[in-house]
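Note that one protein chain of the assembly has been removed; the remaining protein chains are unaltered in position.
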Amino acid sequence: MTSQIEKKSRDFITTQDWSQADLQSMLDTAAKLKESPYGEDLKGKSVALLFLNSSMRTRTSFQVGAHQLGGFAVVLQPGSDAWPIEFETGKIMDGDSEEHISEVAKVLSRYCDMIAIRAFPKFKDWNKDRTDYVIRSVAKHADVPVINMETITHPCQEMAHVMALQEKMGDLAGRKYVLTWTWHPKPLNTAVANSSLLIATKFGMDVTLLIPEEAYLLDPQYMDAAAENAAAHNQKLTVTTDIDEAYSDAEVVYCKSWGALPYYGDPTAEWELRQNYRHFMVDGPKMAKTKNALFSHCLPLRRNIKASDEVMDADYCIAIDEAENRLHVQKAIMSHLIHPE
Amino acid sequence: MTSQIEKKSRDFITTQDWSQADLQSMLDTAAKLKESPYGEDLKGKSVALLFLNSSMRTRTSFQVGAHQLGGFAVVLQPGSDAWPIEFETGKIMDGDSEEHISEVAKVLSRYCDMIAIRAFPKFKDWNKDRTDYVIRSVAKHADVPVINMETITHPCQEMAHVMALQEKMGDLAGRKYVLTWTWHPKPLNTAVANSSLLIATKFGMDVTLLIPEEAYLLDPQYMDAAAENAAAHNQKLTVTTDIDEAYSDAEVVYCKSWGALPYYGDPTAEWELRQNYRHFMVDGPKMAKTKNALFSHCLPLRRNIKASDEVMDADYCIAIDEAENRLHVQKAIMSHLIHPE
Partner (left out) sequence: MTSQIEKKSRDFITTQDWSQADLQSMLDTAAKLKESPYGEDLKGKSVALLFLNSSMRTRTSFQVGAHQLGGFAVVLQPGSDAWPIEFETGKIMDGDSEEHISEVAKVLSRYCDMIAIRAFPKFKDWNKDRTDYVIRSVAKHADVPVINMETITHPCQEMAHVMALQEKMGDLAGRKYVLTWTWHPKPLNTAVANSSLLIATKFGMDVTLLIPEEAYLLDPQYMDAAAENAAAHNQKLTVTTDIDEAYSDAEVVYCKSWGALPYYGDPTAEWELRQNYRHFMVDGPKMAKTKNALFSHCLPLRRNIKASDEVMDADYCIAIDEAENRLHVQKAIMSHLIHPE
């Protein structure tokens, strides 16, 4: 993965840059902060939150979390309340962008102690978007730790997800984990799906990826990384298009909808495939096939599209717990980045 | 009123849910906070401010107020910088909304200690809007106190208004209070008008509603509640279309413009009535008919449309004091909700 080539240990861009032990150490901190939320770990410190896309949970949990630890989060929305930004190097900037990321990153590094960024892919050219160039550009020019608030992976969500699973299941090694593609009217970002594979394999789970057809396979850089993670735990990464096979004996069902990468940038063509897979929605009958599995989703979730009301309102749904854990894990991540051991 | 059926004592959705004594207790706290603004009542606590509509005073006073008490306010603008939200139950969410209020309310309840929401009516169907379903949905799903920052009533404004009147007049019981409809080029929300009737009658004033014609009567649920409030104080609620009668002997003139409910959702038809009533603007000659009345308005106010420069700049205008009191009463409300006696 590109991420490993440019790896900077003090950035939190992908969990692949961190060992399972490091991640567990952050999760342990998060558990303590859940018990005892206030502290001074970020006293006087600030984090710039750069949102190139909408947010509700991420924004709230970072702002509240920084405050609870004595710090401060500044919310910036370039293109809306700040200037559009150029990410390419050496360019003659005669387009819309008024400023280069090198200046943005350097200046924010002078004002703030961390920079967090949300930058969804552009849905035009996957060959470009798959390089994660926006956050990589920020990290290249920043003098302070950079945190991924969702680009083409969503590592803060991964941490919240694992924390919720550990709270309910304890040790995760060897437990059957299913990531299922689910229905949504639009071809969405693959970030949370990529992240689901990475983190479930990193923590030694027995992971199955359920997709409607091969076109919904995730990018090889994540499929391969997940397979390597799995191998390191003597586990495997299974891919199937068989709903019954996937749900059978599952102990965790995580769902996410995403666009088929071969049709990236062409939603009309993708729709021809997509429209056939409404039945991938997670519902009660499917969950009944599992081994009393927990269910979760990263939110936001369209009810009765991605998952039924029955599933969302069931006791086995831990989506709200996972969302809550965003607060705790992000406080732990910021704390570890500011005070590395 | 619907509000009484679903009453939850720890929400601040309408003043009708609270006794006059409770409200007075909050007003007394507000007066103390006006003298001595800093404290620790909200130390470590946070409030989510959900703005579905624009705001200046509300936003500033909640943010500053939370800070002055050691707390923190997160500003969220769903549809602008966060996801559009669905409020109906059981719906197949295949429209624009990416998330259901049940998840939003539950997740914000995990991050924050209070949720405040501004949700103006949609101006299409009064039968739907009059149920105040947005804030009722939030309150139904939230696990923390919910505060109304203006929906179809505006209880925080009510409290600031009464506080300003008490500061100038002392006991309000029996004083002649006029709520007058006033001119504005558009059919606005009835919220502050509803609130004016509710709070003035709740505090035992002798209330007159001055409207151009019957079409400008307020919703029966508020007319009736105000009449009941008045009766409990052995007062009455008078309705008139006679400007001279209304202003004569008035001790308080509060003005507000709103749309005629029979024409709700049809501004063109409403304009046929509205255009005849420019002369309802509050001006010096009208104020001269009163018993040295105080004048106020909730702001924002179009000068020389709703009230003349002469009125706005007069010593009897207490609109700025009322606006200031938003800060004090909201701090008191948050404090009472977090620390109920």
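Note that the chains take the letters A and B in the order they are written out, and that residue 1 is the start of every chain.
The rule is simple: a residue touches a chain if its C-beta (ideal position, glycine included) is under 8 Å from a C-beta of that chain, and two chains touch if they have at least 3 such contacts.
Everything numeric here is computed off the predicted structure, so don't read it as measured data.
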item: Residue of A:Q20, A:S97, A:Q221 or A:T240 in touch with the missing chain, whole complex considered; value: A:S97
item: Of B:H67, B:K91, B:K140 or B:H233, the residue in touch with the unshown chain; value: B:H67
item: Listed residues B:R57, B:R130, B:K202 or B:H336, member touching the removed chain; value: B:R57
item: Contacting the left-out chain in the complete assembly, out of B:D28, B:D125, B:E272 or B:D309; value: B:D309
item: Hidden partner chain, residues of chain B it touches; value: 37-38, 51, 54-57, 59-61, 63-64, 67-68, 77, 80, 185, 299-305, 309, 312, 319-320, 323-324, 327
item: On chain A, residues whose C-beta touches the chain left out of the figure; value: 44, 46, 48, 72, 74, 76, 78, 81-83, 86, 90-94, 97-100, 102-104, 106-108, 110-112
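In the analysis below, only the chains that are shown with their structure count from here on.
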item: Mean-CA-position distance for chain B and chain A (Å); value: 41
